[in-house]
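Omission of a single protein chain aside, the complex is shown with its protein chains in their original locations.
Which chain is which? They are A, B and C, in the order written, and residues in each are numbered from 1.
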Amino acid sequence: MELNGVPIDDTFAEGFGTWIARIIVTGVTEEYAYNAAVEATGFATSAIGCPCEAGIEGFVSGEETPDGRPGVAILICGGKKKLKEQVLERIAECILTAPTAAAFDGLPEAEERHDIKMHFFGDKFEEKVEVGGRQCWKIPIMEGDYIGEEVYGMVKGVAGGNFFVMGENQMAALMGAQAAADAIATVPNTITSFPGGIVASGSKVGSLNYKFPIPATTNEKYCPSLKDKVPDSKIPDGVSAVYEIVINGLTEDDVKEAMAVGIEAAVMVPGVKFISAGNFDGNLGTFQFNLYDVLKE
Amino acid sequence: MELNGVPIDDTFAEGFGTWIARIIVTGVTEEYAYNAAVEATGFATSAIGCPCEAGIEGFVSGEETPDGRPGVAILICGGKKKLKEQVLERIAECILTAPTAAAFDGLPEAEERHDIKMHFFGDKFEEKVEVGGRQCWKIPIMEGDYIGEEVYGMVKGVAGGNFFVMGENQMAALMGAQAAADAIATVPNTITSFPGGIVASGSKVGSLNYKFPIPATTNEKYCPSLKDKVPDSKIPDGVSAVYEIVINGLTEDDVKEAMAVGIEAAVMVPGVKFISAGNFDGNLGTFQFNLYDVLKE
Amino acid sequence: MELNGVPIDDTFAEGFGTWIARIIVTGVTEEYAYNAAVEATGFATSAIGCPCEAGIEGFVSGEETPDGRPGVAILICGGKKKLKEQVLERIAECILTAPTAAAFDGLPEAEERHDIKMHFFGDKFEEKVEVGGRQCWKIPIMEGDYIGEEVYGMVKGVAGGNFFVMGENQMAALMGAQAAADAIATVPNTITSFPGGIVASGSKVGSLNYKFPIPATTNEKYCPSLKDKVPDSKIPDGVSAVYEIVINGLTEDDVKEAMAVGIEAAVMVPGVKFISAGNFDGNLGTFQFNLYDVLKE
Partner (left out) sequence: MELNGVPIDDTFAEGFGTWIARIIVTGVTEEYAYNAAVEATGFATSAIGCPCEAGIEGFVSGEETPDGRPGVAILICGGKKKLKEQVLERIAECILTAPTAAAFDGLPEAEERHDIKMHFFGDKFEEKVEVGGRQCWKIPIMEGDYIGEEVYGMVKGVAGGNFFVMGENQMAALMGAQAAADAIATVPNTITSFPGGIVASGSKVGSLNYKFPIPATTNEKYCPSLKDKVPDSKIPDGVSAVYEIVINGLTEDDVKEAMAVGIEAAVMVPGVKFISAGNFDGNLGTFQFNLYDVLKE
């Protein structure tokens, strides 16, 4: 299969189950909602070394937010217990503290719900108020009153949807990955948690050559500079750089949509030479996203 | 004392000692260095609930970086043990993974040094190289080769330098705080770790009204909406919103410079009515920054 | 009528007919399409002193652009003859010259069409090609080949839709206007041509006090600092700053939608005290947009 002349590998991305919270961060203007959302989703690229995976889903207009102000939707992903802790900490430290920002539940239909009990911060000066049909707390703070929710829905979603953008050189691959990340930014219910939405260094579980335990080391089969030094290199001829786009989403369909939109954007960039995806031969993950299926839909 | 007609409170900011690492993040363009730096300094507003405090110090030109590429300097602050862990995790998860990004030590003269041993990620495919006089590791990754340092200096610096911007209404105080944060962004060796550089909700240690232990609750004396409800409110007449600017810096002089530049910017904004600072009567912190001294220098 | 507690004036905005071209600017990534669009729509706030009025309508995904790359839609507005000249000059100087950018017609159904004949720039090295069903020219340039259209539709649209955001002080009014401008940025087929979408200085036709001819002078009735110095000041009590949002759009309904969305955003900002609109008693313009009608729809 080819798209805009770029061969698409006959393979699949392997994804994993994860719990996801969706939080609507609002602010007096888009800029202030965005600033809070950036802080709340930082240091959250990969569950391997970060306390969670998180990212910005996209802007939400004032017509769609509980308090009628402009907003930014974010997703926070992880194991259930860790997720509960991270939702509390990231709202308490990064949204409650941010100028004019407020947090609302972005999954009001979810059955699984967690109460972060942030109103204790009000030291009994807080009171209950209703905003846009939501039960909120009004907490006196320095800027005035913080008004937001404290019960958040969580759903079982998908982590690790992915594809590889391979280029004839690094800058071509990078711009292909950038075009993909930009395009995915418009897909609802999905995030790309790595810096700017792009992964430069893929990893394998464990280590081949070091004897002591290491959780993850470089995936030498996908390293262009090792193409002639390792057996079974996955780097096609004519490719000298690879970037991965990793997608988390609320549902399988959300992830598929993001993969399709991202691949279609990447292949438009001159110098992009091959599209593939990462998997563990189907042995580790719950979900398989075949590239041909994703692109045909 | 008045500045541009705005009264300056006769008080001082109380600061604390903290260990600080300074990392130079470089990239193929400013944009990609910046993307990595944003991710690496996220979820790091306050040591109360975040694993560290971190922020962007500023841009560094290619003439000043070890690899000659454009860079962004960041500071990471915390207790020594926690700081060592966070320097590793934030470089490994947020810079090694970021497209074209690399990390270099921004405190090469510091005596206290920590080796994050990130080269093990290379699984013995890595090799030592020298870049700009620095001992680096070249680690094969998907995008090509990551080339950066792994020993980072740490110094004893200052956390918690601060001042309050008080306004006749919320938007005036916010723009005053924004002008201050923008101005401080140009001061070397300093960061403001809160979202966009501005704090909306100050806290006091413990709780007055809840009987169970809470590490921090709202500082009711600085809440405008509680001015008439609590004794000893610190909110002056005519003020209805307060923002705090919190500054960490390598030295006392760096923090003073940032405080002065920030206050001078804030008082230029129409509707800003009063400037004060936060302290614990000198009982808790190592450093005292008197506002008059800071502004006279 | 009140909205979120803010009184809405019982008045109307008076709009004018204008010719409008809509151009889809594409690029290798959103950033490069945007850079070209910003340059092409600069120096174009008001037909009084600029060669045209122009602005960015919004982002267009690669699924909707003729060449499948990410794009930015812009509107250029003016008298028919001037518009033809400006469409040529702004495409030739600001899009043809911009890295990876290309221009396509955003009004393919329009009957009135203008051929800017830009292919002569190719000095007979150019050739015709079809892209996405559009008849394009491929012109060799330094970066490779420029591929875009050169016949552009024009329609009779609306200029001068507007409303006033009045605040208890300047920063409140400014943030109200900013929230409005942000919200309008998401409304298709409309632009706000002034810097950042906000007007700080309204004008009246001619002059009261200078005897020689001046095309426009300050509209003293809307100047808060002249409230007590001129008769018939339009500044309500409690208001000390006014910003105007001026909207151009393809149709009356587009302008109404933008006005409604913008006003609904502005009234959410604390310190915004009054919403009104500008007109010439219905004597000059073709269109009247009553605020109550606009908000009820």
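FYI, contacts are C-beta pairs under 8 Å (C-beta built on N, C-alpha and C of every residue); 3 or more make two chains touch, one makes a residue touch a chain.
Worth saying up front: this structure is predicted, and the values here are computed from it rather than measured.
J.: Can you say which of C:2, C:109, C:123 or C:232 touches the chain missing from this structure?
T.: Selected residue, touching the omitted chain: C:123.
J.: Among A:28, A:159, A:172 or A:216, single out the residue that touches the unshown chain.
T.: A:172
J.: Which residue among C:99, C:132 or C:188 touches the omitted chain?
T.: Once the missing chain is taken into account, the touching residue is C:99.
J.: Please give every residue of chain C in contact with the chain that is not shown.
T.: Touching the missing chain: residues 28, 32, 35-36, 38-46, 48-51, 89-90, 92-101, 120-125, 139-146, 164, 170-171, 173-174, 177, 194-196, 198-203, 207-210, 214, 216-220, 222-226, 229-230, 240-244.
J.: Need a quick check: the contact residues on chain B for the chain that isn't drawn.
T.: Touch with the absent chain occurs at residues 4, 28-31, 61-63, 67-70, 144, 175, 178-179, 182-183, 186, 261, 264-265, 268-270.
J.: In the whole complex, what residues of chain A lie against the chain that is missing from view?
T.: Residues in contact with the chain left out: 167-172, 174-175, 269-271.
Everything below uses one rule, namely that only the chains that are shown with their structure count from here on.
J.: For which chain is the distance between its Cα centroid and the global protein Cα centroid smallest?
T.: Taking the mean of all protein C-alpha atoms as reference, the closest chain is A.
J.: With chain centres set to the mean of the C-alpha atoms, which chain is at the far end from chain C?
T.: When every chain centre is compared against chain C, the largest gap points to B.
J.: Are the interface residues of chain B and chain C largely the same numbers on each copy, more than half shared, or largely different?
T.: Because over half of the interface numbers appear in both copies, chain C and chain B meet with the same residues.
J.: I'd like the Å distance between the centres of chain A and chain B, where a centre is the mean of that chain's Cα atoms.
T.: 25
J.: Centroid from C-alpha atoms only, then distance chain A to chain C, rounded to Å. What do you get?
T.: 34
J.: Measure off the straight-line distance from the CA centroid of chain B to the CA centroid of chain C, and report it in whole Å.
T.: Measuring from centre to centre gives 39 Å for this pair.
J.: Find every residue in chain A that makes contact with two or more other chains and list them.
T.: 28, 144
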